[in-house]
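What follows is a single structure, and I will ask about it in a moment.
Coming up: chain A.
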Amino acid sequence: MLELIFILPILTGLAALFVPANLGRGMLLIAALFHLQLTIMAWFGQLPVYTSDFFSAEPVGLLVLLLTSFIFLCISLYAICYVRETEMENEPVFHGCMLLFLGTMSMVSLADHPIVLWIAIEATTLVSAPLIFVHRSREALEATWKYIIICSVGIALALLGCFFITLSIDIAEIDVPLTFTSLNRVAAQLDPVWLKAGFIFIAIGFGTKMGLAPMHTWLPDAHSQAPSPASALLSGALLNCAFLGIYKAHTLMYLAGLGEFSSNLLIGFGLTSMLVAGIFMVKQPDYKRMLAYSSIENMGIIAFGVGLGGVAVYGAILHMIHHSLIKSSLFLSAGNILLGFKTKFVEHIGNLAKFLPKTFVSFFAGFVGISGLPPFGLFISELFILIGAIQTGHPFCAALFIFCLLLVVAGAAQIVTDMSFSENIAEIQGVEKYLRVFPPYALLLTSILLTVWLPDGIYTTILNTIKIIGGTIHG
Partner candidate 1 sequence: MESFFTIALALLLAPLFPGIILKVKAFFAGKKGPPLLIKYYTLLKLLQKGSVYSTSTTFVFKLGPIISCAGAMMILLFFPLGGMSPLVSFHGDVIVLFYILGLGRFFTIAAALDTASPFEGMGAAREAFFGTLAEASIFAILILFYRMTGALSFAEYFIGARSISMAGTAGALLLLVIVSLFMLLLTENSRVPVDDPATHLELTMIHEVMILDHSGPDLALIELGSFYKLFFYSAFIFLIIFPLKAEWGLFKVPLFFGGIGLVYVAIGLVESGMARFKMNLVPKFVLTSLVLVSFAAILTMEFIK
Partner candidate 2 sequence: MSNIVNITMVIILLSVLLSLASNRLIALVKIMALQGIMVSLLPLLLEHHSRMGSGGLIFFQVMILIKGALIPGLLYVALKRVVTKREIEPIIGYHASLFAGLIIILLSIFITERLHLSLPKGHDLLLTTAITTISAGFFLMMSRKKAITQVIGYLMLENGIYLVGTALTKHAHTLYVVEFGVLLDVLVGVMIMGIILHNINHTFDDIDTDHLNLLKD
């Protein structure tokens, strides 16, 4: 059954809270493997849905699910090694929450009922808060508090948005079950005023979780303070889940004939996020914060792409996939650097290429990828979005888009080259372990692989997804 995909990790996660750390590590890995297997089965339609009122296997949901599952497998490999070296105080909580996190994120990707979607997204906040707090420093405390308060409030607004959408059914006096699938069918009859109000709140609410500016303030703190495997998961998987919420609401709006309204909102949020992230990235003293701002920028790109429509939607979906792979790889590399140098500040790190050569290759390759250079996929996706922007008649937005990209690349390049080649006085305190170095490579190679050869299954799924909101790849 389809529900097993999230029930399995949740149950294992709850169990992992109470078992010794060694056993917990094993459970983490085994659950990740099983999860990937179940996900692949779901892709081939092998898993029937039991509670179709709440859950369904939508193409875009499956895409996010597959991505989450794959990234989680890589991260769990890494985490096993990472936690052993950092001597985490409360390891069972870490394992348990990682698994619960996986479970709730899978629930997000499968949810079809708006309020179930909301419950799942709020649950991701709650189970990931202990992950950020795991190091128990003052900064971690502050980051956790900001994360949980800002996200809870933001997501509460999304609940208001969900209720407004419910109200729009009531006022139109249509009798349909409250699921995205059935709402999409009757979208044109829904009350437009409440639908618009609902979308605004959903965009703000889930946008908070997705890290869109100006609601992004929690994101740099949380991502920089969480242990690296958790940061990778937050950035690579959680942000996509929040995006999924907005995407589904946008689909509904598009079908209700209000596509222009929601598109403009998304374009506005997208460009603001890119600009804000670009400004804060220049001269950023903390490399994990730099990566966090880069996530904000990329989420902005995705929102921008989806808002534009046409070819850009295809670009946005591709961007989501590649950003997840590359960014989680980068956070894992950053974790390796942190273990090697024991500092998050760029100025105390130098000569990465000499001290940690393997990490250097993955980190630098990740930087190349995130900057949108070939051979990585972000090059293609950004190109698609740019073409889309010009085709749909947004030349100013396109110009701003390019400007922000340049700003971000400039900011990141300075930091990365500084870390890699400068002669800063730095001491190396850790060694590279195979288990920690391998996962970032695996993620990056996957991204390259998907760039040169996109499997037909994934390709058609993306096309099916974007077809609904008018996305094509033939301009």
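Keep in mind how these were chosen: all candidates are chains of the complex that A comes from, given by their letters.
Keep this in mind: contacts are C-beta pairs under 8 Å (C-beta built on N, C-alpha and C of every residue); 3 or more make two chains touch, one makes a residue touch a chain; residues count from 1.
Small disclaimer: the values here were computed from a predicted structure and weren't measured.
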Chain touching chain A (counting every copy) in this complex, out of 1 or 2: 2
Candidate 2 partner contacts - residues on chain A that touch it in the complex: 53-54, 113, 115-116, 118-119, 122-123, 125-126, 129-130, 133, 136, 138-139, 141-146, 148-149, 152-153, 156-157, 159-160, 162-164, 166-167, 169-171, 175-178, 191, 193-194, 220-221, 224-225, 280, 284, 289
